[in-house]
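The other protein chains are all here in position, but one chain of the complex has been omitted.
Right, subunit A next:
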Amino acid sequence: MANITALARSPLHGRMPFQGSQTQIAERPFIGKLTLRGNAEDTGFAAGVGSILGVSLPTEPNTVTETGVCQISWVGPDEWLIYTADGAQKPLQERLKTALEGIHSAVVDVSDYYTIIRISGTRARDVLAKGCPLDLHPRVFRPGRCAGSLFLKAAIRIIQIDDTPIYDLQVRWTFAEYLFQHLVRGAEEWN
């Protein structure tokens, strides 16, 4: 049987990361991604999720909770995104499904629907400002915050990782090339 892992291709496969002096842009391929939906006020749902993840889901809009094993970001009042290491998403999905059996909820593996592009460096914020309407000023947007927004025509989900700043942009597979090229074009100004 063919080795599926060896055949896996990310949407930006073969594309060189951008290594500028003030901005770096690279794909983070093959991150496990689960969409979790349910009513956070349902004690059964909250307990079921908590028993598997070890933390309670972030209920404050646009915040991120880290567990060391996965990264959970708020998407909507009844929706979360969970990032895991590649391959860990399937077992986690099964465990969540088992824990949430009979509870109105959904756990869907969306790993292959999106990819993540990481942009970092002192000019990362300026590059994003060229296409993203979000207020990314540190007084508003800081590490541990996330948001859904746009970069030009591409719908993105953005998470700030640290104060460098480093941002992870989640984008649909078919928009990865578009987003990557626009980010690189924007970053070239400062090199």
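Quick note on the criterion: a contact is a pair of C-beta atoms (placed from the backbone, for glycine too) under 8 Å apart; a residue touches a chain by one contact, two chains touch by 3 or more; residues count from 1.
To be clear about the criterion, contacts and distances are computed from a predicted model.
Protein name for the hidden chain, per its UniProt entry and selected from "SUF system NifU family Fe-S cluster assembly protein", "Sarcosine oxidase subunit delta family protein", "ABC transporter ATP-binding protein" or "1,2-phenylacetyl-CoA epoxidase subunit A": "Sarcosine oxidase subunit delta family protein".
Checked against the full complex, the one of A:A8, A:A47 or A:L150 touching the unshown chain is A:L150.
Contact with the omitted chain, checked across A:V75, A:L100 or A:L136, is made by A:V75.
The residue touching the chain not shown here, chosen from A:P17, A:P61, A:P91 or A:P138, is A:P61. If you put the missing chain back, the residues of subunit A touching it would be 61-62, 75-77, 79, 133-134, 147-150, 155.
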